[in-house]
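In this view, the complex is presented without one of its protein chains, the others remaining in place.
In order of appearance the chains are A and B, and numbering begins at 1 in each one.
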Amino acid sequence: MKKVLSVFLCLTLLVSMVPLAFAQEEKTTLSIMYWDATDEKENDDFYWWVMHTYENWEKKDQVALEMLPQTGSSNDMFTKANLMMQSEETSPDIYMDDSFQAVADSAAGYLMDLSDVLAGWNSWNNGSFYEAAKSMVIGEDGGVYGIPFETDARGLWVNTQVLADAGLGAEWAPKSWEELLTGLRQIKAQLPDVIPIWYKPIANSEGTTVNNLLLFLMGTPDGLYDWEAGKWNVKSQGLLDTFTFYETTVKEGLTGTLSELVSSSTESYAYQYLRDGKLGMFVGGSWVAGSQFVKGASFEWEGYENALKFIPVPTQFGQDGGYVTVSGGYALTIPEKSDAKELAAEFLMAMMDDVEGLCHRTIRNGSLACRAINEAPNYNEYTSRPYVELATSFLEWTKYRPQIGAYSTVSSCLSTALEMVVTGTSPKDAMNDLARDVANAIGEENTQSLIE
Amino acid sequence: MKRRINRKIAYLLLTVIAILWVLPILWMVLASLDGNANIFIKIPDQITLDNFFRVVGDTSNQLAMLNSLVLSFGVAFCVMFASTLAGYVLSRYQSRTTRGYLYTILFMTTLPGTVLIVPVYKMFVMLKFYDRIGGIIIFLSATTLPYSIWMMKNFIDNIPIEIEEAAAVDGAGYWQALYHVVAPLVLPGICCVAIRAFSAAWGDFMTPYILLSSPSKAMASVTMYKYFDAFSVSYGNLAAFSILYSIPSVFLYILAQKFMSKGFAMSGANKG
Partner (left out) sequence: MKKQPVRKFVFLLPATLIIAVFFLIPALLCVAYSFTDLALTGSNAKQLTFVGLSNYAKMFADTKVLRAARNTVVFTLGSIAGQSILGFSIAYLLREKRVWVRRVVGSIVMIGWVMPEVVAATCMNSFFADRGTLNAGLNLIGIKGISWLFTYPMLTVILANIWRGTAFSMMNYQAALDDVDTSILESAMLDGCGEISSIFRIILPVLKKTVATNSMLITLSTLGCFGMIWILTGGGPGGKTNTMTVLMYVNAFQNSQLGYGVAISMALLVIGVVFGLLYTRMLGEGEKNEAQD
């Protein structure tokens, strides 16, 4: 009896394994690696989006998904992703890459050129995507290395109460650096206890460059990169003027105490002061209000929607349309060493056409969508979020970081130079140091000087 | 009389030290009880245990803690075993060669782990060790061993060789001499080495971060980073997590204290 039973058990086990084996053979696994810093699955908006697309996907039965959420600082994340993409055995099939990093990753040969795939995709060609966003992931060789899905804008977060108290009026909007400085000086004169402006001047920090320095540098007639010559402008009048602008804010006491300004928690100080009415304005990204001041956030601020305004940074003399903003964002890419590229591409397009999922992610993440999502059922929720329409309107002036592999190196040197300026080095010396450091790091032949 | 005064001074100094050491942690404790904590120290408007409930209730945290325990005990055990054996030999047979050996492995530890991880990653993929906790146990043991061997050698140096020789006369072999005579005497040292190895593995972020990919194998040091989002750090959760995260190592230390004082009594008896 026992024997019969065991044979029977074995048989059932075998039989039950047959479909399992078949199923596994038929199903291709798509692994998706993405940046996630949410503590619980239900808050993971990217996961929600992927699952939303997957549940409605025609190939659902043939494909299994493997989600690989990643935490860690951005540098660590890039290191891990780059290592994984180097080998067929560990490469994910879909990777959410930071747009500026995607350019370097494409130069390294890690990413698949999607040009051919996108050529046959309606949404890409019918104007659904913002043209500027599309350019975000174009590699040095002209290939398209990812599908951008979310972007952002940067500008000045202004406490309207401070403006009103200083006599500038809540509608104050400077049209040049000179007007901006005049406003700051007036705040200082009228309200001695209020810090006029705050920005992040920390060395070796991409945030310093992209959330702050570039907003001013890109507003000068000299850009950061000369596309015709293929060289970085490491010395220019624009750079000098930019550094001088910062020097002025420090010298005239228009910004916070140096010890707080250059501390690693500089942004925390800014948020606190802004909320407490002790700060006039902060140079930062469009996500700031939604991540810092909302209910339950670290610097919860009731009624921030009415007290806080988001205004664009003017160009130096009000030239070129008058304003400038800098955008970054994320793109979905397919690693070159993925073993299911076609399927991955299909899924990516399905994800981007799932406007409801994309809209959900964008709302929760506090970013701006890279394509039209007005057909999404939750579109109203998207536009009703404070500052979203405003920030989207900034995109008409937007500049992206130069799509050149060496950008991260140059950026690091730029932020270091800014910290030097803020802590007392003269703009000219800082610029010379910058030129030397960049030349040392990426080769002198890749840099140029626009002034003597 | 003088002794008593000295004793009082000692207690006073210890109190001062304890206060100095506790103050920085104050922020963590207050933040963990605060619903809206941030980087600045402040008394919570309302004391709440929500942060703790949230952190403990998260199943991925529970799994991560478990994974970290497996990893850290694995490393501690490997290191304890291998370093006691090696330390014994290196202590009892000192020569130019053994000293060269010691310094070579020791100096290698100056290489920053962040740099080392790149070639290690490639090795792990080649050896099919990638995404395996076992592989990480071996790698972390390798990086912790040089220190540990060095420490063990020194602890064993302090044990007089005569004790062993007496055992050898009784017919005990090397293994027996080590296991029955030396190891019990050097127990405080073994504890010290084991705690260090445990804590090193427990706190290591880069290695498990780079060498593991399955979410089910994530370590606590890695999952902790989800409270450390670049845009908005949830300081309250982070603080609660950190407190829970520090408990195992502190607990081990308290446990080891027992052996340490026992070791004190025994070696005292032997020498006296």
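To be clear about the criterion, a contact is a pair of C-beta atoms (placed from the backbone, for glycine too) under 8 Å apart; a residue touches a chain by one contact, two chains touch by 3 or more.
In this text, all values refer to a predicted model and were calculated from it rather than measured experimentally.
Of the listed residues A:32, A:104 or A:283, the one in contact with the hidden chain in the full complex is A:104. The residue touching the chain not shown here, chosen from B:33, B:65, B:145 or B:197, is B:145. Contact between subunit A and the absent chain runs through residues 75-76, 78-79, 82-83, 101, 104-105, 107-110, 140, 202-206, 257-260, 262-265, 405-406, 408-409, 412, 416, 419-420, 423-425, 437, 440-441. In the full complex, subunit B touches the omitted chain through residues 3, 6, 10-11, 13-14, 17-18, 21-28, 39-41, 78, 81-83, 85-86, 88-90, 93, 103, 105-116, 118-120, 123, 138-139, 141-143, 145-147, 149-151, 154-155, 157-158, 164-165, 168, 174, 178, 188-189, 191-192, 195-196, 199, 202-203, 205, 221, 224-225, 228, 235, 238-239, 242, 245-246, 248-250, 253-254, 257, 260-261, 263-264, 267-268, 271-272.
Methods note: only the chains that are shown with their structure count from here on.
Subunit A and subunit B have Cα centroids lying 38 Å from one another. Within the complex formed with subunit B, the subunit A residues making contact are 36-41, 67-69, 71-74, 76, 79-80, 83-84, 86-87, 89-90, 265, 268, 272, 287, 291-292, 296-300, 366.
Residues of subunit B touching subunit A in their complex: 35-40, 54, 58, 60, 118, 121-122, 125, 130-131, 205-206, 209-210, 213-215, 222-235, 237.
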